[in-house]
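The next block holds one structure in the form of structure tokens; read it before the comments.
One protein chain is absent from this view; the other protein chains keep their places.
Right, chain A next:
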Amino acid sequence: MYQQIMEQIKQRIAVGDWPPNTLLPSVRELATETKLSIITVKRAYLELGREGVIITQQGKGSWVSDTLDLATVQKQELIQHLEQASKLAKSLAIPEDKILQLIKQFME
């Protein structure tokens, strides 16, 4: 469920509703708004902080990062997908060149 909130926040940032430096609603406010538990919203904020999408200061709140542009967010997401795909490929014992070949196919 926290992934859904992350997605929604990223979308709000992506469409420009929340430009850089926007103060995000408090965890409790967003929980009340979305009717999702506080712990779920907290987790979403934590992960977004890790990804550098937002900046959280203890006791002050969270802001949309000002060094952020959309391309970076999307790039990070792509890298994560690739990372997961690589891990999976490894566990499936699929060789590197086979994976690269597949990616090439998709890029065409």
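Note that in this section a contact is a pair of C-beta atoms (placed from the backbone, for glycine too) under 8 Å apart; a residue touches a chain by one contact, two chains touch by 3 or more; residues count from 1.
The definition used in the following text is that contacts and distances are computed from a predicted model.
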Undisplayed chain, where the name is taken from the UniProt record, one of "ABC transporter ATP-binding protein", "Pyruvate dehydrogenase E1 component beta subunit", "Multicomponent Na+:H+ antiporter subunit D" or "NADH-quinone oxidoreductase subunit N": "ABC transporter ATP-binding protein"
Residue of A:I38, A:L78 or A:I103 in touch with the missing chain, whole complex considered: A:I38
Chain A residues that touch the omitted chain in the full complex: 1-2, 28-29, 31-32, 35-40, 43, 88, 91-93
